[in-house]
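Here the complex is missing a single protein chain, while all its other protein chains stay put.
For reference, chains read A, B and C in written order, and residue numbers begin at 1 within each chain.
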Amino acid sequence: MNLDFSPQDIAFRDEVRTFIEQNYPAEVRAKQDAGEELGREDYLAWHRILGTKGGWSTPSWPVEYGGPGWTPIQKFIFAEENARAGTVPILPFGVNMVAPVIMAFGTPDQKARFLPPTMMGEMWWCQGYSEPGAGSDLAGLSTRAVRDGDHYVVNGQKTWTTLAQHADWGFFLVRTDPVAKKQEGISFLLLDMTSPGVTVRPIITLDGAHEVNEVWLEDVRVPVEQRIFDENKGWTCAKFLLAHERTGIAGVARSKRAIDRLHDIASEETVDGLALDQDPFFARKMAELEIELMALEYTELRGLAREAEGKPPGPESSLLKIKGTEIQQRATELAMEAAGRYASPHLLHNATGGNEAPVGPRSARGVADTYFNMRKTSIYGGSNEIQRNIIAKAVLGL
Amino acid sequence: MNLDFSPQDIAFRDEVRTFIEQNYPAEVRAKQDAGEELGREDYLAWHRILGTKGGWSTPSWPVEYGGPGWTPIQKFIFAEENARAGTVPILPFGVNMVAPVIMAFGTPDQKARFLPPTMMGEMWWCQGYSEPGAGSDLAGLSTRAVRDGDHYVVNGQKTWTTLAQHADWGFFLVRTDPVAKKQEGISFLLLDMTSPGVTVRPIITLDGAHEVNEVWLEDVRVPVEQRIFDENKGWTCAKFLLAHERTGIAGVARSKRAIDRLHDIASEETVDGLALDQDPFFARKMAELEIELMALEYTELRGLAREAEGKPPGPESSLLKIKGTEIQQRATELAMEAAGRYASPHLLHNATGGNEAPVGPRSARGVADTYFNMRKTSIYGGSNEIQRNIIAKAVLGL
Amino acid sequence: MDFSFSEEQRLLRDSLQGFLRNTYDADSRRKAVASDAGWRPEIWRALAQDVGVLGAALPEELGGLGGGPVDTMVVMTELGRALVVEPFLETVVIGAGLLKRYDSPAACAAVEQIIGGELITALAWGEPTSRYDVADVCTTAKREGEGWRLDGKKAVVVAAPWASKLLVTARTGGGQREAQGVSLFLIDKDAAGVSAVDYPTVDGKRASEVTFEGVSLGADALLGEEGQALPHVEAVLDEARAALCAEAGGVLSELVRQTVEYTKQRKQFGRPIADFQVLQHRMVDMFISTEQSLSMTFMATLKLDLTAVERAAAVSAAKAYVGRACTSVGQAAVQIHGGIGLTEELALSHYFKRATMIEQALGSSDFHLRRYQALRAELPAAA
Partner (left out) sequence: MDFSFSEEQRLLRDSLQGFLRNTYDADSRRKAVASDAGWRPEIWRALAQDVGVLGAALPEELGGLGGGPVDTMVVMTELGRALVVEPFLETVVIGAGLLKRYDSPAACAAVEQIIGGELITALAWGEPTSRYDVADVCTTAKREGEGWRLDGKKAVVVAAPWASKLLVTARTGGGQREAQGVSLFLIDKDAAGVSAVDYPTVDGKRASEVTFEGVSLGADALLGEEGQALPHVEAVLDEARAALCAEAGGVLSELVRQTVEYTKQRKQFGRPIADFQVLQHRMVDMFISTEQSLSMTFMATLKLDLTAVERAAAVSAAKAYVGRACTSVGQAAVQIHGGIGLTEELALSHYFKRATMIEQALGSSDFHLRRYQALRAELPAAA
């Protein structure tokens, strides 16, 4: 038992770090630094650069599909270095969510058609899972797909579809057998978002951002060859996908960065003439959060080590999700507390078109909106209540 | 709206305070100060003194039964002054639990037989409610009472019977109709604890104390005239009693005393050369607890004011139980933290017969045992989970 | 001891409730907040003239109804319940609350105008580096002829964009963070040398960064005695904090009510989510926090007229408690709602945002815990 990275791992870390330094798009960095909203091309630029670098955009993919063939530790290091450098994340919907489903259940044609462009950032995916009537109870969905020759005709409404406004393709759970029991009768369809009948409507969230959408489907015709796996067996794909969805959910490196930012804010604020990060009460709160994160990091590392030994990942992914999101949320809460009165101005470029002159210290800008936005993390991707149900059942046998 | 006590209330407070100062038994005070375990007579001495003082032992009783006829505010003041002076509490089982049931459901003979000696401290009562198989689910009880002429023959086992080792009488829930639905078929019996077939066995709790007991009933013959209310209608009495049981459960005055004691311990301990009560972290914890207690006190006062206006007490009694016990428990937790290493010695005179020479500061003595003992408060009298169920249903309509 | 409202207070509450029910639905509010002005002057006029609440707690000799802190509590609770953005706290509780302490003609006239709904004021006390310390004043007022010259910068002055007059704390003596030497001025916002950057706040209000560059003030701009303003400002801010707690009471009650309602209707796994015990208990905890917050608000409100130490300790205890309740109840309400609770469209998200900002307004819970800790040793022992 030891904590040291091997010399190979250290060399790998240095390689990744250098690559990021030398290749990360300067114009994206500039926008990030200025706090500007990122557009479609900003997200894709880094994805494409990584894609051309021997599958670095798809760390989790097997070598046969173009993945880089990294060990679990290398994947961890890669994620860590990206978070450390604050690069734009590779959106998970294509690379980490639909791609594994296509690999596991797709036909050779489907693999050839969808995997390479997903790796190269040429196909932006969105997820059509949640419906207004079915949130945590995913299998309660009611979007209908009716077979009409070699097409399905799809009608229904999806919601909470992240960044659907940018998406080329979507993967959708639809009901193909309305009389079967809940989990049966569901199919898994890939859908061209430019198809006639697809309407994407923004949902503005409480922080003023346009990040999620409603997707309305009216008589959308989907070729049968865009169905993955058997008809009415889509729940198998869905469960498989959900098991993958929580990968990286712990967000340790991201939270480290958030805590660093917290120290920045706290070093600029003063209380009773002392810098806030020297204030015993606030320093205690930061220390407690740091320690929580330390525990989570080592829980994740223990899991990685088990994985490296070839053991399957356990239901501790629910633990990582719960604690990871609690820590992320707590970091934004403390940032808001640290910013004090300057948490209050609402100045970000936002969906309603405002773009105010900045006020207050740079580090405090947008802290409240970030706090509001991050409340989603304990709701999306299987709420933390659902995660606790999973642990109760799968781990404790309750 | 105002916070002031009326001049009459202030005069009443002074009268109570003076009476306690002049009449509280010196030998009981001495035992309390020395941390000695109190015996039956120690509990009863103060009860009897109050009983002879115009029903001061029974503040909640109507005047017709000998109660003092106080207003809700006066009752509050009386409780407050007793807690402030640290008098031995009047045990609730007789005065506050069985007596209201007898008043509400008893016959004139039963009232004449049981109420006066209960007021005067001549009849020590215990409660036969819980059973090994029925804790929070009280109605699941299985102790049987079979009619045999003008007697019931009772068989079964009760548990968690507080201070049954001292009791003269007990009130017991027994099943008189084994085929009726759960809540039906239960009767409410008064039982002479010296009856043949009654066996009281101590339960030693984790703090080493003998406070609760098992009560075994083997062919115990109970005269029918000791049944309160109709046969098979005991659940009506039980529910009535449970509604009264939470009276005074907030324990505000008692918690104030506990916080005072906490300040004493903290002023004697030093950390980094500073008295612990001057230490910002520990002082913050004490302040937070004080503020919690303040909120509870005003919630109780608001309830008293409503009661004084003649409105019935609401289900906020569950709120008082939950927060009251949380505060009491937190106070013992902080006392243990304050005592530091001297929380560890186990020196109290205890059931296994030890009576060690004291070590460590006087104020730290027994803090761990008190902490262990007080864990019961969130379990007994309807666990805090049950109280939350009650609020969910009765207040929020869930 | 008496916790009941007077007949007048009950009438006041009912008429305000009725007015807001008719005029202040979520949609009208959203439009007003998104408008250029950011508020509805016609609502303000109606509050002054039709409902008559602006003067409820102000002296009769200045045109008010002569009520006290309890009346303010009643009004603020209803304003919180309807999520009113108009500046009752800033202009009436703080502005008029300060001005009524001074008997200069300008101050008296201003109070009368406030009661009539004709004048909006904002108190500029915070500065970019002062955090919540009201004594931490770098803005200076220096003698210049008969009058004064004002220089400095004030931060996040809520309601300033709507105000025509500002109350400004400025240092006429003493060093940064010294209690002595802070003076209070009443100035026109359009005076030469006053400039403001206006912006919305995350909870739907408007605020400004206000800069004073060589602003010339007449001698009568000074309120009260030179350098002696702080006790008054502290007292009025404590009144405002108690009022904020009352507003929080309305906000929290709505968060609980809306969440309970939602869970009864929303179905998952074939039954209302209100059936899930974990959600039930979490709502019970929301309810308990809200009840306890109401109790603390009563306590603080009823102690506003005690000694400065007792008043401040009570108010800080209450604000710390209520602030934390705002955070925990708000977070629970959003979590129980799920995704829908995070949308701009649902009224709940706006209650959540206001609750969040109340936590830090006029001092965060941490600030008030510190203040309580510092004061508690000076409190008189309980009788």
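Note that in this section contacts are C-beta pairs under 8 Å (C-beta built on N, C-alpha and C of every residue); 3 or more make two chains touch, one makes a residue touch a chain.
Here the structure is a predicted model, which is why all the values come from computation and not from measurement.
In the full assembly, the chain not pictured is in contact with A, B, C, by the touch criterion defined above. Touching the chain that is not shown, out of B:3, B:203, B:224 or B:242: B:203 (per the contact rule at the top). Considering A:64, A:109 or A:309, the position touching the chain not shown turns out to be A:309 (whole complex). Only one of C:102, C:185 or C:276 touches the chain withheld from this view, namely C:276.
By the touch rule set out above, chain A reaches the unshown chain at residues 1-6, 9, 13, 73, 256, 280, 283-284, 287-288, 290-292, 294-299, 301-302, 304-306, 309, 316, 319, 322-323, 385, 388-389, 391-392, 395-398. The omitted chain makes contact with chain C at the following residues, 276-278, 281. Considering the complete assembly, chain B touches the hidden chain via residues 130, 133-137, 140, 159-160, 203-208, 212, 269-273, 281-282, 333, 336-337, 340-347, 352, 354, 356-357, 359-361, 368-369, 371-372, 375-376, 378-380, 383-385, 388.
The definition used in the following text is that only the chains that are shown with their structure count from here on.
Taking the mean of the C-alpha atoms as each chain's centre, chain A and chain C sit 39 Å apart. Averaged C-alpha coordinates put the centre of chain A at 53 Å from the centre of chain B. Our note on geometry: chain B versus chain C, Cα centroid distance of 43 Å, whole angstroms. Looking at chain B, residues 280, 284 sit in touch with two or more other chains.
With touch defined as above, chain C holds no residue shared between interfaces to two or more other chains.
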